[in-house]
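Every protein chain but one is kept in place in this view of the complex.
The block that comes next holds subunit A.
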Amino acid sequence: MNMNRRQFFKVCSAGLGGSSIALMGFSPNAALAEVRTFKLARATETRNICPYCSVSCGVLIYSTGDKSKNSQSEIIHIEGDPDNPVNRGTLCPKGAGLRDMIQSQNRLKWPEVREAGASEWKKISWNEALDRIAKHMKADRDANFVAQNKDGVTVNRWTTTGFLASSAAQNETGYLTVKMLRALGMTSIDTQARI
């Protein structure tokens, strides 16, 4: 985009009180008094992908809060992204209710574990969760990795664990996911975005 010559200017109360605009019938005092009765509202609009199904509709998320420490950010509205060629601004009823899922009291917000034999779910940290997943993966892979099939052909496969990738992952994330999982020998790889 050619920005070299684009100029910016300020519209300030002093400028609106100028004589030229007054010549055209602009009454600065009343107009500027009105300005002081108004309060500015701020929101941001960001793109994301609906997490539900494999269609992966684009959404626009509106939130309030200016990211300063003492302001609470809150999602106030979600709508379909009109620029996304998949859904062109439309959403299914479930997707249209996304905001309620995000703000649901029952929404899972941190990793939880139910130990073998226990009846209660216990909150754990992300580090603990990732360590546990890694240990489970290693144990399962050590027990079930197949280096050669019964005919003696090298296959190096691990078929007892599967992986489901996110629908919001881009090409690059998808590439790294497959690289990583294939290196482990995993054969059951799928993505939420698969159609």
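Here are some notes:
What we mean here is this: contacts are C-beta pairs under 8 Å (C-beta built on N, C-alpha and C of every residue); 3 or more make two chains touch, one makes a residue touch a chain; residues count from 1.
The definition used in the following text is that contacts and distances are computed from a predicted model.
For the omitted chain of this complex, the UniProt record lists the protein as "FdhE protein", which is one of "Pyruvate dehydrogenase complex E1 component subunit beta", "PucR C-terminal helix-turn-helix domain-containing protein", "FdhE protein" or "histidine kinase".
Set against the missing chain, the residues A:A31, A:L130 or A:M180 yield one that touches it, A:A31.
One chain of the complex is left out; on subunit A, the residues touching it are 1-3, 5-13, 15-16, 18-21, 23-27, 30-35, 38-47, 60, 62, 66, 79-83, 85-90.
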